[in-house]
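Okay, here's the structure, questions in a sec.
The complex appears here without one of its protein chains, the remainder shown in place.
To keep things simple, chains are lettered A and B as they appear, and every chain counts its residues starting from 1.
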Amino acid sequence: MDTLETIKKRFSDRIINIKIHSDIRIYIEIDKKDLLDFAKFIFNDMDARFITATGVDNLDSMEVLYHFSIDREDVIVSLRVLLDREDPVIESLTPVVKGALNIEKEMYELLGIKFLNHPELKRFLLTEEYPEGVFPLRKDSQKGKK
Amino acid sequence: MVLSLRKKALKKSLFVFHLSTGSCNNCDIEILDCLTPRFDIERFGITLAGSVKHADVLLVTGIGTLKNIERVKKLYQQMPKPGFVVAIGSCACTGGMFRDGYTMAGPLDKIIPVDVYIPGCPPKPEAMIAGIVKLLNSIK
């Protein structure tokens, strides 16, 4: 539980909510303006490994989860950020973690989340002909469902 | 007459070109497996061609994603005729479990005409060889 204590000590007042699923799975909800500070601390100072990010469409909000793994303690910390569904915009993580480049591109085109300061936000997986403004992973897009 | 002569020549040694259009690559590995010592299809005179322009048979795996269809069509046009198209695996034959996906453009026979279907997920190398043999027998 060192991990959680360290994060709590550093950012005591900026954590919105903590969900401890089990000893090794921790979800921390933060505000979107704090993301870079948290990510820098966890990635650089705590020497974590960036796994990936997950975008989720909650119908009333957009959610982005950034998963970090602290291998020596076998803990996965997920930073949860809630965004406005109509206009999901968030600071890009790529300047801090190079490995976030492609996953942010993927979220941009499949979920329509915009990342500020991202070096090359453009189509990555879908064809050029795929209609603009249709985001297949959003819940209201029916293609891919029975 | 010209055509039948060509077909006759074709039967002696098939050059195959392998093309994946959004597969899980297992079918592709099984195709490669056919070339390796255990199955060794070269003993039947079948060999993998380096370019579609030398190929008699197009072995296609995968569902045919939206991004791929143009390329598949192009490659089919480039293949010298008479040529044959073999759909390998459930994906290429029917779309399999990906048929509802949002990038699905296939199955293959919606994109290009198909001569032989080899179902299975993945079909065993023996099944592929059997399929090719059936194809050879059907050439008249």
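Methods note: a contact is a pair of C-beta atoms (placed from the backbone, for glycine too) under 8 Å apart; a residue touches a chain by one contact, two chains touch by 3 or more.
In the analysis below, contacts and distances are computed from a predicted model.
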Name of the absent chain as recorded in UniProt (options "Nitrite reductase", "ABC transporter permease", "Formate hydrogenlyase subunit 5" or "ATP-binding protein"): "Formate hydrogenlyase subunit 5"
Among shown chains, those touching the left-out chain: A, B
Residues from chain A at the interface with the omitted partner, ascending: 21-22, 24-25, 27, 49-52, 54, 56-57, 65, 67, 69, 71-72, 74, 76, 78, 97-99, 101-103, 124-127, 136-137, 143-146
Interface with the undisplayed chain - residues on chain B: 17-33, 36-38, 48-52, 62-63, 65, 67-68, 71, 96-98, 100-104, 121-122, 124
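Here, only the chains that are shown with their structure count from here on.
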Length of the line joining the C-alpha centres of chain A and chain B, rounded to whole Å: 41
Of chain A, residues touching chain B in the complex: 126-127, 129-130, 136, 141, 143-146
Residue numbers on chain B that touch chain A, as the complex places them: 66-67, 100-103
